[in-house]
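The excerpt is restricted to a subset of chains, each kept in its original location.
Chain lettering (A, B and C) follows the sequence in which the chains are written, and residue indices restart at 1 in each chain.
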Amino acid sequence: MNVKPLGNRLLIKTIVEEKKTEGGIVLPDSAKEKPQTALVVEVGNLEDLDLKAGDKVIFSKYAGSEIKVDGEDHIIIDADDVLAKVED
Amino acid sequence: MNVKPLGNRLLIKTIVEEKKTEGGIVLPDSAKEKPQTALVVEVGNLEDLDLKAGDKVIFSKYAGSEIKVDGEDHIIIDADDVLAKVED
Amino acid sequence: MNVKPLGNRLLIKTIVEEKKTEGGIVLPDSAKEKPQTALVVEVGNLEDLDLKAGDKVIFSKYAGSEIKVDGEDHIIIDADDVLAKVED
């Protein structure tokens, strides 16, 4: 099954971070329940961004619409709410 | 009888999902009363989207205006509120 | 007497629907007091829409300004608030 975002949107899947990753991104305590890091699963027709499936991104908390795809939580988010790309 | 959406709008008909579809889209519990998946019934003059009658889409909860057509619930929705297309 | 809407507006006259029309549009109960179906009476200089007097339309509840013409209730409505055209 395939969910294809429309327009300037992406389908992302949040990454559950370990609380004390050594040298990695650790989210502020107040945001622990709703992580801000995600993996790009599918992209729509992005206007300005160069992102593809598999990219790791940071997105605005509370942005986007939550849906389940194949039983797992995903988020459809507007490209403008993706703040940064993470390169390990 | 035919309801033709005007401008950048679509006429859609929500799909009542089974609660535990194997490998399918399962809506979060908080959205159970108002599903987010729908079938496109009629399209207006869509500006940027390539959608046609019969397509399965995911749309923003609370978006659109509810009407009944031939006794059944439908929604007239702005194309910008259609988030994604579902391909099985 | 003639009321000519100015700009991108229409003069419409709401249609009082029977509650259980067979195979017709039935409005949701919560909207019974203020129907959403209307007949186009006069059009202004419409920008994008192809509507004329006599067309049957569905419009956004609460949109428009109510006036009486020749003693009967009418609504002057912005063309953007006309959602769909109904073809029987």
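By our rule, a residue touches a chain if its C-beta (ideal position, glycine included) is under 8 Å from a C-beta of that chain, and two chains touch if they have at least 3 such contacts.
Since we're looking at a predicted model, the values are computed, not measured.
> Can you report how many copies the full complex contains, not just the 3 shown in place?
7
Methods note: only the chains that are shown with their structure count from here on.
> Using mean C-alpha positions as chain centres, tell me how far chain A is from chain B in Å, no decimals.
24
> Just give me the whole-number Å value for how far the CA centre of chain A lies from that of chain C.
Once rounded, the distance between the two centres reads 43 Å.
> Give me the residues of chain B that touch two or more other chains.
none
> Mind listing the chain B positions that touch chain A in their complex?
23-28, 36, 48-49, 51, 57-58, 60-61, 80, 82-88
> Quick one: which bits of chain A touch chain B in the complex? Just the residue numbers, please.
On the chain A side, the touching residues are 1-7, 9, 11, 44-45, 65-71, 73, 76.
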